[in-house]
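Working notes, structure below.
One protein chain is absent from this view; the other protein chains keep their places.
Think of it as A, B and C in the order they're written, each chain with its own count starting at 1.
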């Protein structure tokens, strides 16, 4: 189970993905994947937040500026929010920032959003696999937001 | 004495081997000073650059030093690598502006190494203005469109050739490369004289401004003056003499840098204290500061006004705050008992 | 002098004379050709400097919240939309505000003229024609040729709220919002768009004229100025310029009234509207929302629907 095959020129490249998981659903789903020993790539670095509604779009930008290769944000499915409407509030922000960043030329797959419930351990692993594959295909973040030594990374 | 543009071009191109050359070029955004490799890249028919060339000595964002902690070891690095540089095409107002900046970065107590490392290694080739924009008002300050003050070499564009005036020792070293300088013809001399005599059509009378401002700290003039100002940094950033900066630490993980970044007196945060107190927490105080600094404090401290009349702030201002009108208004303001 | 200007002056005179307002915020002739400048008239004696024409490009709503007391404002369609959002966001007290509404046919894009004739020495406007004398030559333009890009797609030339309307109103077609400019950019490849924005962002000098000209950027402390957390380093570079602009656009999401003040304020000619317009389009398409078209509405991110689209999700 689980070994993913990433076809990139540099096989050693292992992306680092900042993952924001809401405490009540996606974090629980990630735990469930663990309980089920469902294997997925060791690429995500999880930051637990109470609710996907807590995600400030600036976090995504900051992660990109700091050179994270990808960002994954995951919350409860619509309707499941522990706080009633946190993910509904978040959903508009997510849709807009994703579209905006793509528009300015950030590779679409750098930023991923998903809803994963507390019961979807397997799906959580699938999401991480998918995100990892797509980010790996893009190669390291040399993106338009990345700042290195006081300048744009590719300046 | 003059040199043909062809010869000048050759000498210019030869300088590339020893100097980094900065010159006006035309890009999508207008005129900008940029590094060039050949005289052919240089824009010759231009009014002036959009942004002043001060950034070559005093960059908008500059790393002063960097440091890193590994285990228990800390390393600090401060390296400033500066090439010998020729700044070509500097207009008289900007050349004067650099002289004013020198006063800021060097005084009897301190010489700023970052600024002067660059400044000392630079040669300014000034070029007189053949055309004068309606926003130019340098003549107000005793300057002129063909003033050579601040240049190491000063040129006047005569069409196919330049009139050359070598001013400083630094200038001489570069001018030594100009072969075959020849005498000006009578016509050319007439043209040179005409250019040298030219004045900006726009002028404000600043003769009494400094002393007037001495008495205006609490004048109601400031109350309404600033109403339309939106407090952006355009005027400061486009000013050849504005020099305020902020020093900050950028730390991430186990390493960091100390950086110096332009700041501007128009921004409320400029004077915000760590305590939350802000001595200039309103636009009125900030505008007064701007005017006082340029036309009063600087005069008292350095004997000169800190404005060269380049007109960039007038052109750039999103709400058409016109410093000429502001000076004029101050001149005319009714004094109140302070 | 045309009737509109006369009416504006008379209205201002009356409001000030009767003490109904402390100040009238309007436009007066600027110091440069084709430039009007915002003005603050405090007494009825000053009203004769008020003007109204195609050079009145500033969004005066920017000043309203920061100006104390009771005030009247000369408002175009976009100014009034900004006022509507400001009202929705508790930034204004409606009773302290008197809106002198004027329908607007659009403002002149001086930058376009300057690019062709050089520094503008003189100019005059009459009958929809603009005659310009420039350092590089003279030219006559039809107004439509030099109309600001913002005004070309304007759907709200008439104020959406006002206390008094001056002049005629402009008939507006009821078509859905058009976003040909955004679509043109969208149709380009990712790398083309990336190049475009890289070029734009490399011009930005972070003078914040865009932010400060924006009527809806009124934070006490902008995120770019914040020290804790430090969203941006002190650096001025293309990457962080984009972070600033993208962050700003996110903050304007569902609030931007597309007045174009940011782009016009930019001394560097950065195409800031390219970002705002994209956001405006997304908000319009996804949530059928236009900002500030009534006093009662809400900014798009202050509300949600259970059926909001979610194409942005991963495919797993």
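Quick notes on this structure:
Heads up, the rule we're going with is that a residue touches a chain if its C-beta (ideal position, glycine included) is under 8 Å from a C-beta of that chain, and two chains touch if they have at least 3 such contacts.
Definition applied: contacts and distances are computed from a predicted model.
Missing chain, UniProt protein name: "Heterodisulfide reductase subunit A", from among "NADH-quinone oxidoreductase subunit L", "Heme exporter protein A", "Cytochrome C oxidase subunit III" or "Heterodisulfide reductase subunit A". Taking every chain of the complex into account, the absent chain touches A, B, C. As for the chain not pictured, it touches chain B at residues 71, 252-253, 276. Residues of chain C that touch the chain left out of the display are 88-91, 218-221, 223, 226, 228-231, 251, 298-299, 301-303. Residue-level contact of chain A with the missing chain is found at 2-3, 14, 16, 18, 23-25, 27-28, 30-42, 44-51, 53-59, 62-63, 66, 68, 76-77, 79-80, 82-86, 89-90, 93, 117-123, 125.
The rule is simple: only the chains that are shown with their structure count from here on.
The interface holding more C-beta pairs in contact, when B-C is weighed against A-C, is A-C. Taking the mean Cα position of each chain as its centre, B sits at the greatest distance from chain A.
Averaging C-alpha coordinates per chain places the centre of chain A 47 Å away from that of chain B. Separation between the centroids of chain B and chain C, computed from CA atoms only, is 31 Å. The geometric centre of chain A is 36 Å away from that of chain C, both derived from CA atoms.
Each of the following residues of chain A touches two or more other chains: 150.
Counting partners per residue, chain C has 233, 235, 237 as the residues that reach two or more other chains. Put simply, chain C touches chain B in their complex at residues 30-32, 35-40, 42, 58, 62-63, 67, 118-121, 135, 199, 203, 205-209, 211-213, 221, 225, 230, 233-237, 261, 264-265, 267-269. For chain B in complex with chain C, the residues that touch the partner chain are 28-30, 47, 50-51, 60-61, 131, 133-135, 224, 227-228, 230-234, 236-238, 246, 248, 250, 259, 261-262, 264, 267, 269, 314-316, 318-322, 324-325. On the side of chain A, the complex with chain C involves touching residues 57-58, 61-62, 64-65, 78-79, 85, 88-89, 91-108, 112-115, 123, 126-127, 129-131, 144-147, 150-153, 155.
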